[in-house]
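The block underneath contains the structure these notes are about, expressed in structure tokens.
The other protein chains are all here in position, but one chain of the complex has been omitted.
The chains carry the letters A, B and C, assigned in the order they are written, with residues numbered from 1 in each.
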Amino acid sequence: MIRQKKWYPILYMFLVTVFFSTILISFSRYTRDLVEANRKLAFEKAVLKALSIPLPVTASNMDWHNTYLEKIKEPQEDLQGVYIYKSDDMVIGYALPFEGQGFWAPIRGVIGIATDKRTITGIAMYEQNETPGLGAEITKPEFRAQFEGKQIALQGNPLEIKQVTEELDQHSVHAITGATQTSIRFEKILNDALEKWKTEFLHGDNRQ
Amino acid sequence: MIDILTAIFIISSTAAGLAAILVVAERFFADYGECLITINNDEKRTVKGGGSLLESLTSEKIFIPSACGGRGTCGYCKCKVLKGGGILLPTEEPYLSAEEKKNNMRLSCQIKIREDIDIEIPEELLAVKEYKVICKKIVDLTYDMKQFIFSLQEPAKISYTPGQYVQLFAPKYDGNTEEVYRAYSISSDPADNTIVELIIRLVPNGICTTYCFKHLKEGDQALLNGPYGDFRLTDTNAKIIFIAGGSGIAPIKCMLHHMQNITCLREAVFYFGVNSEKDLCMVDTMRAFEKTLPKFKFVPVMSRPEHPEKWKGETGLVTEAVLRNEKNADQSEAYLCGSPGMIDASIVVLKKLGMKESNIFYDKFS
Amino acid sequence: MTGLTGEMTHALVVCFSAIFTGNMVLSYFLGLCPFIGVSREIKTAFGLGTAVVFVLTFTSGINWAAYHYILVPLELDFFRFILFIIIIAAFVQFVEMIIERFSPLLYVNLGIFLPLITVNCAILGVSLFMVIRDYSLIVTVAYGFGSGLGWMLAIVSMAGIRQRLNESRIPYGLQGPGITLIIAGLMALAFIGFSGVLQGR
Partner (left out) sequence: MSSNKSASKKIILDGLWGNNPIFRQVLGICSTLAVTNLVINTAVMCAALTLTTALSCFTVSLLRAYTPRRIRMMVQTLIIASYVIMVDLYLKAYWPEMSANLGPYVGLIITNCIIMGRCEAFAVANPPVPSLVDGLFNGLGYSLILLAVSITRELLGMGTILGYPMPYFSTLWDKWIIMVMPPGAFFTLALIIWLCRSIQTTGREKTS
């Protein structure tokens, strides 16, 4: 009997793994393009939302994609990864991608900045794994809307995320109640990206 | 394509490598050598360590009844462990009462044998043997019930108490990949200890009954073990009420044979519940008992006769017939065999008739 | 700060935050089954806790190697669930055989829960986090060790509290898992207090 052999478990494990890995690899190959397209689309939507480019609620994924292609210019070498929003060759805004470690996993998103290089037009996340209902509320419009029109502070932290009880000013927004960990990390991620923006673009401009 | 195949191969090899580590580790760490099991201070068996007590006893042909196959979910395989069982495991606790715990009762499927062990089991379990048998005759009783007569080969004789059951082994066959044992009451005449007769009713998709009905032919070899069970007649002279349904007739038939053999003169009534004419069987055998046992009466009860005009006997549920015919049962004993529903209903009725619960004996199909 | 000391500091910070702020049970909900099931006695809780620390430290290291030397070159990122879990399963079983051989008492105390370490979410969780957070080997092992300690801290404190509760009169339906969950809730509240400590705004 083959089953009494000492190497039977090894062979068995091998065959079972071959079976399941074949199914999984085929399935993942089959869906790979779709997953990749979803990722891209999520990024494109985030850029458009950060720049507050309005699209109707009924807009299809194709509409979003076409608008993106039409209006957004991919970053060039001198722009440090910043995407540019152009219309009729006029620069209307900048989209600054950022990323960093959240509570569970990296948070990736885009900050939209107006041509004055100080006013924020909006922010949007395209990848995050924060706790649903808590940290994940950073993707909700109510939280994101707070950033519209805020100014990047020249001194100190560019932006601040404050407790709900605290007063707000031109450079601060309210945190999400209950999601202390995410809020602290998110503030750091945003400020890391904005500090870089400040040194590259704002201070550069000031010197000129 | 090549890269996919390489990937599959590497992943599978990794998994196989891990399996290899476990196989090797088992050789080095999980090898406990030979251990001695002492049973009832007397019998000694040497087994390979590392397995469970239940498994080891089974391999020694000592069969402790068990229903779940060693998963620790049925709690039947209890036995007394005097030495070497290790401490009580959390997996056993739910099945043992405080008193049983005090008496060192354990679940034999949960105890692992790592050293010599002393246990105590009922003597009769030691009498339990495995029998090689040949199927001598198959008789159709009804459309879904058959009588199987097995003649014993090795050992050649069996001794049992009427009312006990044996376990029939169902091997693998087409459409079944599992080897199982199923319990069936012995229905033969205990005077002939070279045969075992079983009455089996077909359970749709049942592993063992499908084997018996579709695969087992006259002249085939089969395996039995037993006898088990404590469903047996008492030694009193009280009046007996037998109640059975379907294949529950088997142990009652065996008991009646026994009463005939010892010319027992106890008063007895047998209420046999069936659905309709097509389920009725063994009427002639029972009428023959009525002739040889002067105080025995056979009462078939049909719940839904197809031809009510022709049916002269009792109708309705078997419990209704009991209520109609028995007046006072406080001095009687009852022996019940059949489905749980029938037994529970009968117990209610018998108690209503004044019977003490301690005088009701039953064998419930599960 | 040179590369290595920087790495060590990082490892230390990660280790401590895994014990307190990012406690596996109380803030990530991982490893709850044994946390509820085996926290009746300090002794058993301690035994299981040690087993988890041990298994976590080693499996996080092994899984790190498996991920970086097998999955990354093959571009089979999504396969990590499978590879990690079978490595954990094999490792746990290996450990089980050894414990069974050399310490029957420990074996008995962990009872049926030893096989359940395999399905202790905390262990898979650590392996998954080390990938998404892109830790180096040293940091990963420190993280595994810290998470294990954090888990052990939680379960041993829980067992301590439950032992004191033995004498208390608790409504029948709340006995066992019910009251344990309530205590877990209170402990989770207490651990939230740690969140400010290591973040240092």
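Definition applied: a residue touches a chain if its C-beta (ideal position, glycine included) is under 8 Å from a C-beta of that chain, and two chains touch if they have at least 3 such contacts.
Keep in mind it's a predicted model, so treat the numbers as computed, not measured.
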{"item": "Chain not shown, its touching partners among those shown", "value": "A, B, C"}
{"item": "Which of C:30, C:99 or C:152 contacts the chain that the document leaves out", "value": "C:30"}
{"item": "Sites on chain A contacted by the missing partner chain, in the whole complex", "value": "3, 8-9, 12-13, 16-17, 20, 23-24, 27-28, 31, 34-35, 38, 42, 104-105, 127-134, 136, 177-178"}
{"item": "Interface with the undisplayed chain - residues on chain B", "value": "15, 18-19, 22-23, 26, 68-69, 71, 73, 177-178, 182, 201, 203-206, 209, 247, 365-366"}
{"item": "Hidden partner interface residues of chain C, rising order", "value": "26-33, 36-37, 78-79, 81-82, 85-86, 88-90, 92-93, 115-116, 118-121, 123-125, 128-129, 132, 171-174, 176-182, 184-186, 188-189, 192"}
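By our rule, only the chains that are shown with their structure count from here on.
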{"item": "Chain nearest the global centroid, as defined over all protein CA atoms shown", "value": "C"}
{"item": "Most distant chain from chain B by Cα centroid", "value": "A"}
{"item": "Mean-CA-position distance for chain C and chain B (Å)", "value": "46"}
{"item": "Interchain centroid distance [CA atoms averaged], chain A/chain C, Å", "value": "30"}
{"item": "Contacts with 2+ other chains: residues of chain C", "value": "76, 79, 82"}
{"item": "Where chain B touches two or more other chains at once, by residue number", "value": "7, 11, 15, 18-19, 22"}
{"item": "Chain B residues touching chain A - in the complex, by the definition given at the top", "value": "4, 7-9, 11-13, 15-16, 18-20, 22-23"}
{"item": "Chain A to chain C touching residues, read off their complex", "value": "20-21, 24-25, 28, 101, 103-106, 129, 180-181, 184"}
{"item": "Chain A-facing residues of chain C, complex", "value": "21-22, 27, 76, 78-79, 82, 129, 132-133, 192, 195-196, 199, 201"}
